[in-house]
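Removed from the display is one protein chain of the complex; every other protein chain stays in position.
Presenting chain A:
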Amino acid sequence: MNRLETFTDQWLPIIGKSVIETFQMVGISLFFSVLIGIPLGILIVLTRPGQALQNKILYQLSNLVINILRSIPFIILLFFILPFTKYIVGTTIGVKGVIVPLVIYTAPYIARLMESALLEVENGVVEAYTAMGIKTRSIIWHVLLREARPSIILGLTISTVSLIGATAMAGMVGAGGLGDLAYRFGHLRYEVDVMYATVFILIVLVQSIQSIGNRLAARLKKD
């Protein structure tokens, strides 16, 4: 009991700060990744041969870019694009400095998950709406995105979880977060309790995100 009290007294503020940092990093980069990833996913579906806006060059180009970005491990990406990060947000350290690499890491991933979610939608439904004389823009919103919603939610759940994993490396540029806490205090300073506590929080976090995602997807599915 005593040990628990001293632990909470000593570490709770630090852990709390790390949780907030993690939430900030995940929240902000997820927001921008969705903003880029979803349209990019729609683009590679619609420009694909045989689709409404088929365009070989655009399709292959966006595919190439997505594949290149997805090939680079996050830890390398973090340093590789330092000049770009500096150009975009004016700094390369702290939470601000890690958002850019996190977005560049996550957006292509979301785009790919979006692609597979949208491809699951039966082409026949799109065709039926085209046959009714409905505009492509409306079809994207009211058919493609609507029907893909359950898969999109599941895809976003997966990307959020992998985003949390990536933030662990954000400590490298001084952005903090739970991963950084576990590494610096838990591993480097042998504060085993801190390590356990952090890992526990991460497990609860991932578990709840996945459950919420699953439940939301199931509710939208209507099967």
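The criterion applied here is as follows: a residue touches a chain if its C-beta (ideal position, glycine included) is under 8 Å from a C-beta of that chain, and two chains touch if they have at least 3 such contacts; residues count from 1.
Going forward, contacts and distances are computed from a predicted model.
*Asks:* Among "2-hydroxy-acid oxidase", "ATP-binding cassette domain-containing protein", "Ion-translocating oxidoreductase complex subunit B" or "Lysine 5,6-aminomutase subunit alpha", find the name that the UniProt record gives to the complex chain excluded from display.
*Replies:* Result for the unshown chain: "ATP-binding cassette domain-containing protein".
*Asks:* Where the complex has a chain not shown, which of A:L4, A:I57 or A:A131 is the residue touching it?
*Replies:* A:A131
*Asks:* Touching the missing chain, which residues of chain A?
*Replies:* 122, 124-125, 127-135, 138, 142-143, 146-147, 149-150, 220-223
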